[in-house]
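The complex appears here without one of its protein chains, the remainder shown in place.
A, B and C label the chains in the order they appear, each numbered from 1.
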Amino acid sequence: MAKIGVFTCWCGENIARNVDVDKVSEAIAKLPGVGCSMNYKYMCSEPGQSLIATKIRELGLTGVVVASCSPHMHLKTFRKTCELAGINPYLIEMANIREQCSWVHSDKEVATAKAIELIGMAVEKVRRNHALQPIRVPVTKRALVIGAGVAGIQAALDVASGGVEVVLVEREPSVGGKMAGLSETFPTLDCSQCILTPRMVEVGQHPNIKLMTYSEVEKVDGYVGNFKVTIRQKARYVDIAKCTGCGSCWNACPKKNKIPNSFDYNLGNRGAIYIPFPQAVPARPTIDPDNCMRLQSMKNGKELCGICAKKCQTNAINFHDEEKFVEVEVGAIIVATGYQLYSIKKEQENPRIKGYAEYGYGKYPDVVDSLQFERIISASGPTGGEPKRPSDGKTPKSVVFIQCVGSRDNAKGITYCSKICCMYTAKHTMLFKHKVHDGTASVFYMDIRSGGKMYDEFVRRAIEQDGAKYYRGRVSKIEQVMVDGERKYRCYGADTLKGTPVVVDADMVVLAGAIMPSSGVTQLAQKLSVGYNEYGFLSESHPKLRPVETNAAGVFVCGACQGPKDIPETVAQASAAAGKALIMLSQPELTREPEIATIDEKLCAACGACVKACPYQAISIEEIRDRKGNFIKKTSRVNPGLCMGCGTCVAVCPSKSADLIGFTDDQVYAQIESLADVF
Amino acid sequence: MNAETKSTDAFEPKIVAFVCNWCTYLGADLAGTNRLEYPANIRILRLPCTGRVDFNLIVKAFEIGADAVLVSGCHPGDCHYTAGNFHARRRWDLFRELLDTVGIDLNRVYFSWISAAEGAKFQKLVTEIVDKTREMGPYEDYKKLVAES
Amino acid sequence: MDIGYYPGCALHGSSNDYEASVRACMTALGVNLNELEDWICCGASAAHCINHDLATALPARNLGIAEKMNLKSLFAPCPMCSMELKKANDAIQSNAALREKMSEIVETPVTGAVDVVNLIQVFQAVGYETIAQRAVKKLDAFKPACYYGCLLTRPPKTLKFDDPEDPTSMDELLSKLGAQPVEWNCKTVCCGGGLTLCDEDAVAAMTYRVLQNALDSGANCVVVACPMCEVNLDMRQADARKLGLTKDVPIFYLSDLVGIAVGLNAKALDLNRRFVSISDELKGA
Partner (left out) sequence: MSKPVQDWSARVEELSGAKLNDCYQCGKCTAGCPRAEVMDVPPTRIMRSAQTGDVLEVAKARSIWQCLSCQTCTARCPKNVEVAGVVDALRQISIETNTFSDESLKVVSFQKAFLRSVRRNGRTNETEMATDFEARYFFRRFDVANVVRVGLLGPKMIARGKMHFKLGSPVKDKALVKRIFDKCGVEL
């Protein structure tokens, strides 16, 4: 038999001024099942709370309604009161007679009547409340970081230094990401390798970091605190435990310097066994199976070449290596898969994105993208930092830089600003001018976006000190022409400030292509249940207040995979993500509100409507079998680790087998029906 | 409404509102904090998300005598649950058809987005709904329909 | 194959050599041209400058005739005509009010149901493979600069044909027939044809740019699929020479080259009336 205590608060004058609290208590006392109804000046105060506690104990109340302010204000307070008094904290409901009544209705009679109805609704609900226990889940104190660019490196080092183990997965043979290939970096023009290499080495040596390069995430199971992740380690054909990195193999490979090196964006060459760049971590080679003569010949049962293995003193080379699957258990996941440049050329993979046939990228050898230019002027690049154009190795005297290529171009299918190209283009003009003093750097831009500490000063320096010529206008077309026997690239542009067309003949053209998320990121996002936008940039929970969390509990994002970003922002975000992961992993166990969905498996028709509707992929269809393993029926099942309690499944279930604890159909209908008498 | 305090012939519309916990409920709280007065004809039911609202809940509200129903949640894209209100929105077209089929006057069902910061919008909306419903008069048709069947 | 045919004013006037070439070539390929009965001018370069409604009404009249004749597709060898026809067709198809208005103005029902095609599309419909099989002569003497001009691909929203910046459909056909089309810059650069009678100096400069680039890229002729391009590049070449054009460049219609490949002679293709005369070798003799 229900015995409900109803405690009406005056909130000083706040409620009592417009609601006749005595009349309320009187009316409520008459409701069936109400065991006590009283009012007090400040229910949330110490004496107010002890009044409630005393009544709970004295009368053996089975449920409590506090009629006062918004539950967002004090539901937690009164739950604690109940718990202290010895009843389950989920057996209390609040009626909001302040924000929804006394503060918004001045007619006292009307407000009093409404207060009585609101409390009546709460009484009907609490009568149907059940004792609930918060869900507790254990936490595996280990984090997974996916992607080892500067974002992944920073996040891994921070988590590891916080005393938590990290598994760092990188799909390339070396860590470092794009930053490892940059020349000097804005806004300070320090050498990229000089600042990144020490951290790459640290990642390779940190006792808390298990580095898995040339590996990708295959499968993700489980939920926050308890993920089981399967990682695929690609066949490297070199046992990096045995290998010392001596280099005898790659120096002897007959394919040495014959295969385009993707790390140099195909401007330089490597061998079939190679390290992508000298500072690679791990400093261990990889065999490229498509270009190795031995591995190719083995397909036909032959054994050609094999020179590298003969040279190797440590027997590290294994032509029979195979890909391996490794399962790791982690409590939190940080995604740091970075970006790639929009490919610019006429042919595009994504049908929604169009290329720039008018710029001849991919057709004209000296029309390069911005990352290629980074390699061309990088001291570690294929030309040793001497600016040379790809077609004939001549030093370019006139370079045209074009901004917003792809970015902000609706016709090509990308509407956003890539945010960093204004800055790196200014940098490019400076680095070029520092190396070719009599050269001309011309920039075509639409707007200069240089918001950041010392950023605008940086751009102004490019113009004022280094004499870069900035034209405000887009380029319409680039044509390869011969001028006095010299190959030139004629850029048909505009100077919108002057209001005329401008034509500039360049020896080389650099296109600042749009920043796009790394290939394959959407498949990864689906494995992790992380949202992404139409371009594939991963979605944070809230752009301002939860910038590194995602809506998948326990999964965090940082760096350019979330949106275009420069290094300072990337690193800041990586540390933030590491911090958030450490906060989560520092708890002995995770508790979650018990207000989640349940399925009545007897009723469920396994139609799958809920599975499709659930925004968190928390429901799946499973088979019920008897003890002998005979199939009985299919049913949907909620994973309590994933369910966030939104109730969408309940609304879509045609057989009414789904319900939401804490907001059950039973409770909600009772609330509505309580109005039947007064309506 | 309370029959003793109001003269019986003056029609007081009865409105049931299903609102989400994270946006519209907080918007209503803000209207309160700012003392934005609005008609007392509305009864709010707090649900986690508008995604939780199904067709039957709306029908139920009319069955017990509501003259209008409001469903209000977060703005699209701001949903606390990523996509819950998106589902609600997609269902909305279906709702309308179904409601129409069971004979509910679609002019009596309101769907809106009110954020936690939009106390004034909440005040305005409730006032408008009450005014409009007052104009339309009591929803006798549906009650008759229920009584007949 | 049967297809509707809209010659347009140019092919019945100054560019009657194009009509001869197209007709001969189509007959050789077994394409039967059903000429629109009582067609009128599509308005070409003038109507859209002067009156918005007229620019739709003139082509609409022709589309109405085509619909009345139950023609599924309509071949207009002049890209300006086919662009204007297509534009009107699209507008009428997607806008019910305009459909009514135009049907009333042209006193014929028009719904926008006709598929308007250009010369290259007709060859595509016949099939490049089929044409190659019918070829009796290899075009190995030809190093054409395939010139698409403005209106074969532009505006792309209306034409939806080939890449507007780097079209290749003509190059592909001619490569199949043994020619060696050159890579060049001016495939879609305007030759100035629109103002050929009004601003001779400017037009000469534009013609020069196109022709010189063709020569610099190693071409021995320019191939067009447009009567205006032909007249302009051919007739204005004397002026271009004054600006420095290094030598004469013979201009062909695409149908000329296909015709030569399938064995037609210079007379059948009407190759003898060009301003810049064509060598016997290139006439396919």
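Rule of thumb we're sticking to: contacts are C-beta pairs under 8 Å (C-beta built on N, C-alpha and C of every residue); 3 or more make two chains touch, one makes a residue touch a chain.
What you are looking at is a predicted structure, and each value in this text was computed from that prediction instead of being measured.
A.B. asks: Going by the stated contact criterion, tell me the shown chains that border the hidden chain.
C.D. replies: Across the whole assembly, the hidden chain touches A, C.
A.B. asks: Please identify which residue in C:Leu63, C:Leu151 or C:Cys221 touches the non-displayed chain.
C.D. replies: Looking across C:Leu63, C:Leu151 or C:Cys221, the contact with the absent chain belongs to C:Leu151.
A.B. asks: One chain is left out of this view; which of A:Gly86, A:Pro198 or A:Pro501 touches it in the full complex?
C.D. replies: In the complete complex, the chain left out is touched by residue A:Pro501.
A.B. asks: Any idea which of A:Asp409, A:Glu549, A:Glu595 or A:Asp659 touches the chain not displayed?
C.D. replies: Here the residue in touch with the unshown chain is A:Asp409.
A.B. asks: Of C:Asn51, C:Asn70, C:Asn265 or C:Ser279, which sits in contact with the chain we cannot see?
C.D. replies: C:Asn51
A.B. asks: Spell out, residue by residue, where the missing chain touches subunit C.
C.D. replies: 9, 12-17, 38-41, 43-55, 57-58, 61, 104-107, 150-151, 153-157, 164-165, 188-190, 192-195, 197-200, 202, 206, 231, 235, 273-275
A.B. asks: What residues on subunit A make contact with the chain left out of this view?
C.D. replies: Subunit A touches the missing chain through residues 358, 408-412, 446, 472-477, 492-496, 499-502.
As a working rule, only the chains that are shown with their structure count from here on.
A.B. asks: Enumerate, in label order, the chains that touch subunit A and subunit C alike.
C.D. replies: Looking at subunit C and subunit A together, no chain touches each of them.
A.B. asks: Looking at every pair of chains, which has the largest contact count?
C.D. replies: Of all chain pairs, the one joined by the most C-beta contacts is A-B.
A.B. asks: Could you give the separation in Å between the centres of subunit A and subunit C, each centre being the mean of its C-alpha atoms?
C.D. replies: 52
A.B. asks: Whole-Å distance, subunit B centre to subunit C centre, using C-alpha means?
C.D. replies: 64
A.B. asks: Suppose each chain is reduced to the average of its Cα coordinates; what separation in Å results between subunit A and subunit B?
C.D. replies: Computed from C-alpha means, the inter-chain centre distance equals 36 Å.
A.B. asks: Quick one: in the complex, what on subunit C touches subunit A?
C.D. replies: 163-166, 183, 185, 213, 216
A.B. asks: Under the definition above, what is the set of subunit A residues touching subunit C in their complex?
C.D. replies: The touching residues are 346, 356-358, 363, 477, 479-482.
A.B. asks: Taking the complex as given, what residues does subunit A use to touch subunit B?
C.D. replies: Checking each residue of subunit A against subunit B gives 70-72, 96, 98-101, 103-107, 109-111, 113-114, 117-118, 121, 531, 551, 595, 613, 615-616, 644-648, 650-652, 660, 663, 668-669, 671-673, 675-676, 678-679.
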